[in-house]
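As structure tokens, the structure follows; a few thoughts come after it.
Excluded from the complex is one protein chain; the other protein chains are retained at their positions.
Chain lettering (A and B) follows the sequence in which the chains are written, and residue indices restart at 1 in each chain.
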Amino acid sequence: MLLTLDLVGIFVFAISGGLVAVRNQLDIVGVVVLAMATGLGGGVIRDVVIGAVPPPAVADWRYLLVPVVAGLVTFRLHPAVGRLEGVIRLFDTFGLGLFCVAGALKAQELGLGPAPAAALGMVTGVGGGIIRDLLAGRIPVIFRHGELYAIPALAGAALAATLAELGVAHAVILAPAAAVTIGWRLLADRRGWRAPVPRLGPPSS
Amino acid sequence: MLLTLDLVGIFVFAISGGLVAVRNQLDIVGVVVLAMATGLGGGVIRDVVIGAVPPPAVADWRYLLVPVVAGLVTFRLHPAVGRLEGVIRLFDTFGLGLFCVAGALKAQELGLGPAPAAALGMVTGVGGGIIRDLLAGRIPVIFRHGELYAIPALAGAALAATLAELGVAHAVILAPAAAVTIGWRLLADRRGWRAPVPRLGPPSS
Partner (left out) sequence: MLLTLDLVGIFVFAISGGLVAVRNQLDIVGVVVLAMATGLGGGVIRDVVIGAVPPPAVADWRYLLVPVVAGLVTFRLHPAVGRLEGVIRLFDTFGLGLFCVAGALKAQELGLGPAPAAALGMVTGVGGGIIRDLLAGRIPVIFRHGELYAIPALAGAALAATLAELGVAHAVILAPAAAVTIGWRLLADRRGWRAPVPRLGPPSS
């Protein structure tokens, strides 16, 4: 069940990587590699940092196959995939909620305290997109537009890490913690909430 | 013997990193760091991901010295080095064949299945160039021009991983698997074969 959810999340993230590659006119290698990096990158960073190597995302062929298929599908059918952007966006929000909570719980299980586990949960959710944007030659979107993406991810991961620290069973934590991330994202989208940007001051250098 | 081949591969990769740095008008630090990152980056990523730390590329001073020398030579003699581009390109092809096969075998030895070992073999071969391009502020070339580079690397790595899985001795695998990568690259260059790029469809966003 969790494996299936995980693979669905990877598939959706990978499609977003493939679409960025297609729109940058990359070739098939670029499309597939960006799909893989976006789908697997966050989890691989987390696992390398906490010493859980080799990461399942590398050692298990199912984790490799899913983003490759997503990349090839995007390569071949990108106009149709592009028209589904609303649906993909929705799935991406669910993937984010799942990844950041699962990432926080995995870090907590391996002995990290709640603050580091929350941070690594957020990294699991947003790391793939950061790598995607670096490989595509652009400043990561999550840093730029004030869109509420990383902050809801951190909130869900922090809730999960805190509950796990208090001894709540992981199976009980997953749904409500992911719901915090997902609900905040959906509400922010609908109501136009934004993260703050620096006030313009007098020129400072 | 393998060590020598490995160091020659690192030297040639490092020169390609140094040349990119010189052409971007970087200073001597940039030239040497790009040479090191290009020569050693793929192997270091592979070793960190499979948990073979510290990587020989970091722990063994010979692996550090070779790309530093390559960087300094490129810094000092770049017009001459640049005129040798045809020769360097040929050596680079041989380095690619060697690296992706050796990378796949090392991953397989550490217990990974054939698909992950093949993927990590390809990463060993192409990872340095990707880091080089990111540090030089450009989208990795292997994603852009449809040049057949990563795909032959994956083919050689996949053949090596499959044969190793079947129990064939590593010493027997090296030459034919590397020959697949090298031969495909050379043929593709001569005949102008290209990897596909996305078909332009109707605007998709």
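One rule holds in what follows: contacts are C-beta pairs under 8 Å (C-beta built on N, C-alpha and C of every residue); 3 or more make two chains touch, one makes a residue touch a chain.
It should be emphasised that the depicted structure is a prediction, and the values quoted were computed from it without experimental measurement.
*Asks:* Which of these touches the unseen chain: B:Ala70, B:Ala102 or B:Ala136?
*Replies:* Reading the full complex, the residue touching the unseen chain is B:Ala136.
*Asks:* Where the complex has a chain not shown, which of B:Val22, B:Ile130, B:Ala177 or B:Val197 is the residue touching it?
*Replies:* Touching the chain that is not displayed is residue B:Val22.
*Asks:* Pick out which of A:Leu7, A:Ile151, A:Val168 or A:Leu186 touches the chain that's been left out of the picture.
*Replies:* Final answer for the missing-chain contact: A:Ile151.
*Asks:* Considering the whole complex rather than only what is displayed, give the residues of subunit B touching the chain that is not shown.
*Replies:* 19, 21-31, 33-34, 44, 48, 51, 53-55, 58-61, 64-65, 75, 78-79, 81-83, 85, 134-137
*Asks:* Go through subunit A and note every residue touching the omitted chain.
*Replies:* 48-51, 110, 112-113, 115-116, 119-120, 130, 134, 138-140, 142-146, 149-151, 194-198, 201-202, 204-205
In this text, only the chains that are shown with their structure count from here on.
*Asks:* Find the geometric centre of each of subunit A and subunit B from their Cα atoms only, then give the gap between the two centres in Å, rounded to an integer.
*Replies:* 28
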